[in-house]
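Missing here: one protein chain of the complex. Every other protein chain is in place.
Right, chain A next:
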Amino acid sequence: MSFRVTHELHQRRRSRNLGVGLVLAAFIAIIFGLTVAKVSSGDFVATQPQQQENSR
């Protein structure tokens, strides 16, 4: 015996799975976007090869 796919319980589970999936996708997009924004606004300055030499 099995339930029909359209059972109301399946709809609720589907909404949960979809919701969690979208939240995760949004989280990835936000972290990526933040990284791009931070790097392009000069918050992180890459160490120059010359400086690396000097620090040795």
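By our rule, contacts are C-beta pairs under 8 Å (C-beta built on N, C-alpha and C of every residue); 3 or more make two chains touch, one makes a residue touch a chain; residues count from 1.
Going forward, contacts and distances are computed from a predicted model.
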| item | value |
| --- | --- |
| Per UniProt record, name of the chain withheld from view ["Quaternary amine transport ATP-binding protein", "Protoheme IX farnesyltransferase", "Amino acid ABC transporter permease" or "SCO6045-like C-terminal domain-containing protein"] | "Protoheme IX farnesyltransferase" |
| Positions on chain A contacted by the hidden chain, ascending | 1-3, 9, 11-13, 15-16, 18-20, 30, 33-34, 36-38, 41 |
